[in-house]
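All protein chains of the complex are present and in place, except for one that has been dropped.
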Amino acid sequence: EPFKWASATDPQTMDPHAVSSAPVLSFLNNIYEGLVRRGKDMSIEPSLATSWVPLEGENGWRFTLREGVTFQDGSAFNAEDVMFSYERASSEASDVRSWFAPVTEVRVVDDYTIEFVTSAPNPLFPDSIANFMILDKGWAEANDAALPARDAENFATMNVNGTGPFMVSSRDPGVKTVLTPFGGWWDEATHNVTEATFTPIGNAATGLAALLSGEIDFISPIPLQDVAQVEGRDGFKVLEGEETRVIMFGFGHEHDKLLYSSDVTDKNPFADPKVRLAAAQALDMASIDRVLFRGKIEAASQLVPAGISGYSEANADRPAYDPEAAKALLAEAGYPDGFSFGLKCTNDRYINDEALCRAAASMFAAVGLNAELSTGPVRDYWPQLREDDFDMYLLGWSPGTFDMEHPVRFLLHTQDDEKKLGSWNFGNYSNPRVDELLPLVQQEIDPAQRQAYLDEIVQITQDDVAYIPLYTQPLIWAAKENIDLTQRADDFFMLRWVTVN
Amino acid sequence: MIAFLKRSEGLWLFVRSPAAIVAAVVAVLIIFGAAFAPLLSPVNPYDLSSFSLFDGLIPPLWQEGGNAKFLLGTDDQGRDMISSILYGARLSLIIGLAAMVIATVLGVGLGLAAGYYGGRFDAFVMRIADVQLALPAILTALLIDGIARGVLPADMQGDLRIAVLTIAIALSLWVNFARTARASTFVQMNKEYVQAAIMMGQRPARVMFVHILPNILGPLLVIMTVDLASAILLEATLSFLGIGLPPDSPSLGTLIQIGMQFLFSGEWWILWIPTLFLVALVVSINILGDFLRDVFNPRLR
Amino acid sequence: MLVIKDLAVKFPSRFGDVTAIEDVDMTIAPGEIHGLVGESGAGKSTVGAAVIGLLPTPGYVAGGELTLGDTDLRALSREEAHRLRGDRISMIFQDPQTSLNPLMTVEDQLVETIQAHSDVGYEAAHKRAVDLLEEIGIENASARIKSYPHQFSGGMRQRVVIALALCTDPEVIIADEPTTALDVAVQSQVLELIRRLADTRGIAFMLITHDIGVIAQVADRVTVMRHGKVMESGETRQVLGAPEHPYTRALMAAVPPLDRRIERFAIPEPEAGGAGAGEAAERWLLEGVGGAATGLRVLDLSVQFAGTRTSLFKKPEPFTALHDISFEVRPGSIMGVVGESGSGKSTLAKVLTGLVSPASGQMHLGDAPLPGAKQRGRGHPSRQLIQMVFQDPYSSLNSRHRIGAILAEPLWLYGLVQEAGARRELAAQMLDLVGLPADAIDKYPHQFSGGQRQRIAVARALLARPRFLICDEPTSALDVSIQAEILNLLKDLQANFGLTILFITHNLTVVRQMADDMIVLRRGRIEEAGSTEAVFEAPQAEYTQKLLSLTPVMPREWQIAG
Partner (left out) sequence: MVYFILKRLVQSVFVMLAVAFLAFALFRFVGDPVSQMTGVETSVQDQEKLREELGLNDPFAVQFYRFTTDMLRGDFGFSYRTRQPVAQMISARIPATLELGFVALLISLIVGIPAGVYTALRPRGVTSQTILMVTLVGVSIPTFVIGIMLIFYFGVKLGWLPTFGRGGTVNVAGWETSFLTVEGWRSLILPALTLGVYQLTLTMRLVRAEMMEVMRSDYIRFATARGVPMGRLYFRHALSNTLVPVITIIGLQFGGVIAFSIVTESVFQWPGLGLLFLESIRFVDIPVMGVYLVVIALFFVIVNMVVDLLYVAIDPRLRVRDAT
């Protein structure tokens, strides 16, 4: 059956190693495959590798590759292709190099066996390369695409040759891309799509109109406020789920004064955990949920949502909404009349991000925390955060490895450029015990012990109010009633699970 | 004396034109409401502590679920719509008026001088005008926005947003004034009163501003009204493209842009009330502009 | 036979209906030229427009009869009236420059008009058009017919206009000031043509004009109008030769004669206030003049204008507006400059006033050299000593300034009177001097008639305490009666203050009345120079003779001595 779908952005390239962005990786997962892949529940399952075991005597993993797999151009798949793809993906021109930061060596053992050696024990390594897609060495080299394109185009920018279930039959960047099933796919096709057409539609209202007028079968995402409208119509359905992304506020822990305050200019009140707790207590998550998110969000207590490995059940409570207590805490901390500060937010990155910040600013103001809100597009946002240009900021984090370790490494560990730790810990929250625990977590094989370490980290950071976790970002997809599809928590849309009835 | 006569002439036409009367009443009401927004509106929508998300999405009074506290309902932040609109109209008018004034001063100044001196200077000004025309309003605004973003420190951007928008809009409007002023000046230059002034040895500035300017005000006034209307609309469009004012200090355009999200979700008032308000304002300004055109061009009556 | 009876036309306005014309009776027989004269605003055009049914909105015919042969023109429907237009009645407008559609060839316009009224094919229509053009005197008509209007000269264009009005063989043609915009030479040709057409084709003409000379030359009968009413009507010889109505008589008196000089003009109704007042202003002026008058000498003066550029590589040919002209204006005298349109008269004025730079030559004001425009700084004494009165009283005063401000400007600019109150005082007295009421000072120019405005312009010039006054066609936009007032005023000023005046005009009769000496300009060269009496009595240059012979004159016996 023909199938048409739309999303807000077009994958900017067809090269799986050139840009590490969700639209690109999501789209290319229908065409290219990695050694492992994620199932409907995000679990890791065999793909081009049939099995993997830890190396003996050294750190790393051995992958046994699937035999009889062919690329879409007919050439056979073997370990050389994996080796080539590794080299390509870890080259300087690649945008996905960081996945291979722990890798010290890759060895081709035979045509269908390959070993990845890592610098330290790395139980999560197979998880971390689920989006590492394999190219055909011969094809890439013959077409001068041995390296990803960085500042000029190459053959792989517009053309594909994967082992996956779909191939590109035509592509007009920014306009439309047509996929057709690959007859020689090694796996059994469960979908019934004969031709899939993808169109980017940037304007949410237009996208919704396209769905309702029947021109497309599926769109992701749709605005929360339109859910009721779609659900109320015959022949349409809404798929609601939760992304793994937790939205939070961060603080400038290490700043010695506020940058945007009109009253407190000589010190940083947010250095005081009481003030941070007061901020957390000022937020009325119930109203945010009801009004802004139409009851579609789950409040968050920690940096990963429940269900992610390493989630700390023991610390599942978040500070309650209590403006009086917040005021008291502020008074206790020496700010009975509150103070003003700058709050930085994006306006095009997360669902309702700007509205959220405005609502939060208004709630903060109710307890005396007068936020000077400044919102902007994400294109200017990261550089500002990198330059420490904030008092408080909004951040969303999705654990790439679907494990609690990921945010601990990026958001909680003290900044350490050399070891590439705490690289997104903009406010440089720093707790020696957390820093100590991270390596333990990373190397611990025993799940119970590992969880204990993580519980301790969560406990510490909750006590410190290192961040104010707010909620898990909802995932809202809409489709025609006759479409069966699977919504995966990473917001990736897999054509191979689509059935058109 | 003549002013009085002219006025009474205008007044006479005015009384005969119901459209102009209605437009004037609407425009005056809106401008009055905007000017006295702080006194008239129930709450200050820029004061974050004056509203609460808890009151979000309340429909207008006459609809089910309405609340007497919020006559026209609230938006998704719990802001009272009336207050938002009055304050929004205020910002829109301030930006529109300021842009128009800047464009007028710049355009009329350059146009007058180009018409007066002619020759190279005229050619130069007209080429600059060409460049400006080759960069349509939206592009100009995007460009200025771009520079401001790059040049100004991040914390000033919020405050300077209005200035940036105003300048961007003004820059895209001045050519109109310059061309009209220049063309009218050319006509006036051949009039004998100008020749008389030049012959007497009066300073160019005096000839331009004391003698010529009052004589070309008519068409300029018409452009001013039309451009005021387009400035207000342009601001709305820029907000739609994401380079307008931030939502926490919304203009009418920003309010409409915010309202667009609720086009189909049932909360119609968040979009349509500000839109109606904007349309009423722009239409009435345009009608007044048409009316002025008639007054200044008796031949078209 | 066109018969107009008791015609009244009204214009609704905010003060109620304004009656533009009333009780107008007129009959025009085939082959007759019926002149319609009167001052501006008398209602002449309104009569013509009412006949052809093209009154400007919102005007309407309020009463009376309009019949053409058996047809009652007032009873026609919109469509019928439109069909009649062109077919039986046509009209010619004043300005040939604007009467033709600039985007269509003459042929298109002619053929279209012919075909609109008779069922003929293109060939026939074309032939008729060419014949017609030939008949009215366009040479090589079969080729010229393909031209666009702008490719014809003014006179030829007016012929084309006449051809267009004629091409459908109408019974009546209304000619609304058909020669006012034309040179004397062209004017006489057009008038001849009209006369001939009336005689040969039997067309009835209504000839609207304010030039009594024109009427005298061609009209069979004449109607004199004033304030929307007929003053007098009858045979031309009768009305102009032996006017009965006092207004007609006054009008006749104001017409300057060509063949002799009169001291002062008779004025139909003296303006209120009158000259002779404003003694303070007079004294102030005399103080400044302080005795001797100033003359002007011009030697080998040339003026060139840049031509329009048509090629990137060739420099454009400059256009020479004045060729090496030399003349001298005696102190305290009036020098007349005459010449047809485009002969360089205004250019001469502009060089002298410093608006245009000369290409070569010298000028002396009194004994001091007078630098050209570029060298003449804004503060140069001549800026004050030379003043000018412009042709068009409607545009020479800034319509946005009050009379007081206009008059005070030279006093302020030249630092003649320091104190604002005193300036105003002096301005008021000067108004008195030129014969305007004192309350004029707070009015705006548009509240005055053309003649009054011209007086204000003269007052402004005088307030600079000039020694040398240039008048560029100061009366050509005015009616004869008002022209007479202004000319009288200028004569008085010259006599009282010893002003030296350069008087520019294209009207020979006016020059004869005003100037002591005169020069005749043609294409930027002086054709003839000498004392006015000498030139008029015994013109030397052929061109001067031609001009004199073409100027329409009334038979001497019709003129009332001034």
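Which chain is which? They are A, B and C, in the order written, and residues in each are numbered from 1.
Following the convention adopted for this analysis, a contact is a pair of C-beta atoms (placed from the backbone, for glycine too) under 8 Å apart; a residue touches a chain by one contact, two chains touch by 3 or more.
What you are looking at is a predicted structure, and each value in this text was computed from that prediction instead of being measured.
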{"item": "Chain not shown, its touching partners among those shown", "value": "A, B, C"}
{"item": "Selected from A:Ala149, A:Val304, A:Val434 or A:Leu495 as touching the chain missing from the view", "value": "A:Ala149"}
{"item": "Option touching the unshown chain, where C:Leu164, C:Val329 or C:Cys471 are the choices", "value": "C:Leu164"}
{"item": "Residue touching the undisplayed chain, where the options are A:Thr157, A:Thr177 or A:Asn431", "value": "A:Thr157"}
{"item": "Contact with the hidden chain (one of B:Ala35, B:Leu61 or B:Ile138)", "value": "B:Ile138"}
{"item": "Touching residues (missing chain, whole complex) on chain A", "value": "12-13, 15, 18-21, 92, 95-98, 149-154, 157-158, 172-176, 199-203, 205-207, 209-210, 212-215, 348, 377, 379-380, 382-383, 386, 417, 420, 423-424"}
{"item": "Hidden partner interface residues of chain C, rising order", "value": "52, 54, 82-87, 90-93, 95, 98-105, 109, 112-113, 116-117, 148, 150-153, 161, 164-165, 167-168, 308-312"}
{"item": "Residues belonging to chain B that touch the chain removed from view", "value": "19, 127-128, 130-131, 133-139, 142-143, 146-147, 149-151, 229, 233, 236-237, 240-241, 253, 256, 260, 263-264, 271, 275, 278-279, 282-283, 286-287, 293, 299-300"}
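By definition in this document, only the chains that are shown with their structure count from here on.
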{"item": "Touch-based graph of the chains, sorted into line, ring, star, complete or other", "value": "line"}
{"item": "Middle chain, criterion being Cα centroid separation", "value": "B"}
{"item": "Whole-Å gap separating chain A and chain C, where each centre is the average of the chain's CA atoms", "value": "87"}
{"item": "Distance between the centres, which are taken as Cα means, of chain C and chain B, whole angstrom", "value": "47"}
{"item": "CA centroid of chain A to CA centroid of chain B, Å", "value": "44"}
{"item": "Chain A: positions in contact with at least two other chains", "value": "none"}
{"item": "Overlap residues in chain B, where contacts from two or more other chains coincide", "value": "none"}
{"item": "Parts of chain A lying in touch with chain B, wherever the complex brings them together", "value": "204-205, 208, 223, 225-226, 228-229, 259-260, 284, 287-288, 290-292, 342, 347-348, 354-355, 358-359, 361-366, 370-377, 380, 384, 389"}
{"item": "Residue ranges of chain B touching chain C (in the complex, touch as defined)", "value": "1-2, 12, 191-193, 195-203, 211, 214-215"}
{"item": "Chain B - residues contacting chain A, complex", "value": "47-49, 51-54, 56-57, 76-78, 149, 154-155, 157-158, 242, 246-248, 260-267"}
